[in-house]
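Heads up: the structure comes next, in structure tokens.
One chain of protein is taken out of this complex; the other chains stay put.
What follows is chain A.
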Amino acid sequence: MIPKLCYFLKLLVFIILNNLILKLKLNIDGLLVYFPYDYIYPEQYSYMLELKRTLDAKGHGVLEMPSGTGKTISLLSLIVAYQKAYPLEVTKLVYCSRTVPEIEKVVEELRKLMDYYTKQTEAKNDFLALALSSRKNLCIHPEVSALRFGKEVDGKCHSLTASYIRAQHHSNPSQPVCQFYEEFDAVGRQVPIPPGIYNLDDLKDFGRRKGWCPYFLARYAILHANIVVYSYHYLLDPKIADLVSKELAKKSVVVFDEAHNIDNVCIDSMSVNITRRTLDRCQTNVETLQNTISRIKETDAAKLREEYSRLVEGLKEANVARETDMYLSNPVLPDEILQEAVPGSIRTAEHFVGFMKRFLEYLKARLRIHHVVQESAPQFLKDIYEKVCIDRKPLRFCAERLRSLLRTLEIADIADFSAITLISHFATLVSTYSKGFTIIIEPFEDRTPTIANPVLHFSCMDPSIAIKPVFGRFQSVIITSGTLSPLDIYPRILDFRPVTVASFTMTLARTCLCPLIVGRGNDQVAMTSKFETREDFAVIRNYGNLLLEMSAIVPDGIVAFFTSYIYMENIVASWYEQGILENIQRNKLIFIETQDAAETSMALEKYQEACENGRGAILLSVARGKVSEGIDFVHHYGRAVIMFGVPYVYTQSRILKARLEYLRDQFQIRENDFLTFDAMRHAAQCVGRAIRGKTDYGLMIFADKRYARADKRGKLPRWIQEHLTDGSLNLTIDETVQLGKHFLRQMAQPFRQEDQLGLSLLTLEQLQSEDMLQKIAQIAQQA
């Protein structure tokens, strides 16, 4: 009896103790941080230390930490703790991610953290955190949400919620409006949304329960939310940022996660591409406008007169505009917008339409060329004045004037007018910025010189233009990703001064990643995707042999990346002719990524199915493609990644050339440096797909002899570089197979959590030990 009781008592004590040490409370440099997991990685601790320093200094930071080591939760738990401890210093966290699934992931982590908080402090949680996405993802209107494309949803929503529609509804109840928005407008603003964590579905549920529009509710709620999770564009694209993020407080911390492509996002948000089709559609838009104007002139001339007098007075629209009317805002940054009345030459509606017509005809004439033209914005403006007498100033007001006109004419379906809106954005941008942009008119694509397909690229070359207001406005901006190497280039191309720049490695209980550089085939022919030798028979054969050999020794899934779609097509065709493909198929099934999104997701699904059963599969995909960016191959989905060649961007593109020249002149970054940097960040992204955590393992094979050079190797993230030994720099296929076999055999041994504890996984006691703290200090490498 007594021993049994003793046993029970012991068990009870054990359970209680277990519960007590479950989950961590950390002391980060004097700040109490709740961490919702039982164990912590040393690099997470180090990451939080650096982050805390950045916040203390109220500056910007660039932090690189390998994927799968819990960046998101470290960020969230530290910043939330900081917010709780110093509510006056940091009022809001703005977390920017790239895709909707990533946004959802962040919110889930946050939910875990908040649950832990409520459990620990037992106080009522007063934190409000929410995700924001486009209308397409948030709409609950039965008809509108059934539409497939984002643009359609936006247009339809606008046609139900615009202020004049609602006014018409007042006098004429048969005019349809969105009852969810009406309800929200009537009640939702007064009642604050109760504190808690809301992902997109939660918002929709909440909206359905209350009968409120979740989209406008979320947009309204971000003003007083503690944490906002949304996409990059809401901060970086001036057209949207002005509407959504205008009133965010200065004392916010902005985090850009997965930010290795942030410069391209910045550039895209300021660039415009105009094709012949755009112009044709714009032509119809102009005609519609003209007809509507003449109709309105007959029926309701007062409306036009009212708009006219408002423009004469130079009244800003912001005073009269309602949130639902603002469809797209000005494409230039807020501090570049001219604060004065619209010029007289485009004040009346007819004159403006005439103006647009002239502009359009001019663009058409420009697109009718037979050779490539590259010019600067001032050259363009000069030419346009000479040809069609258009001054710079009315051009600058083009976007604003069009917006005002569309509203006055009460055009409900804004989505139809996307072409003319685009043209007006171009007009405003080209006349506002004289530096950092270039205009390139190409009469045909390089690959098809016989088919006329004229395109006018108005391309931003300076990513710092779009991101500058963000750095200027918010006290801390954190740029973080798994691959940000070399760290010093981001501050240079984005033109800001960070207070912390750090790269963290992965502490590992066993070396679970094995980067190998294969430079030669078994016949000693160098393997490279260099332009001169890419058609070389021997190179293609060697690449095929490499894949064949690997398919024989690697269990489950292999992902292979090529440098471009065309290159992949050529190689696969050649493999087929040589019979290599057949041999590979004896070992594994083959799936191929294509440019079609639906086809690719189908291939992915089947690939995963094939990895689950049988001998596994090979996925052939392309660096910079969909697979290389957003899709993780955890565990058996990716046991080996093969990178065929160095994924340089297509260097003959004129836009790229212009950008390189600009980088060289303005930022003293040499062309080659940037190209290598760009290629290596994509290569690192590709091979990083396979390792998504410390229990994961995978081979990383770089199949190009150029990777062995110091300038390429040095640009890989530190957590990969560390495991590249001198012995694995210039291997032949046979040697690779040997090393791979050995590695895979070792890794396949059972691996338990206990093996990690104390080395790469820490409990609180272990964390507090002296020598561990010393070790942690070495993890972060200041660049």
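The rule is short, and it goes like this: a residue touches a chain if its C-beta (ideal position, glycine included) is under 8 Å from a C-beta of that chain, and two chains touch if they have at least 3 such contacts; residues count from 1.
The rule we apply is simple: contacts and distances are computed from a predicted model.
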Original post:
Per UniProt, what's the omitted chain called: "CDK-activating kinase assembly factor MAT1-like", "Autophagy-related protein 101", "Tubulin delta chain" or "LSM12 anticodon-binding domain-containing protein"?
Top reply: "CDK-activating kinase assembly factor MAT1-like"
Subject >> Contact partner of the left-out chain, one of A:157, A:254, A:381 or A:658 >> reply: A:381
**OP:** Among A:341, A:525, A:634 or A:649, single out the residue that touches the unshown chain.
**Re:** A:341
**OP:** Consider the whole complex, including the chain that is not shown, and state which of A:58, A:111 or A:364 touches that chain.
**Re:** A:364
Subject >> Option touching the unshown chain, where A:354, A:555 or A:758 are the choices >> reply: A:354
Original post:
In the whole complex, what residues of chain A lie against the chain that is missing from view?
Top reply: 312, 340-348, 350-351, 354, 357-358, 361-362, 364-365, 376, 378-379, 381-382, 385, 387-389, 391-393, 434, 665
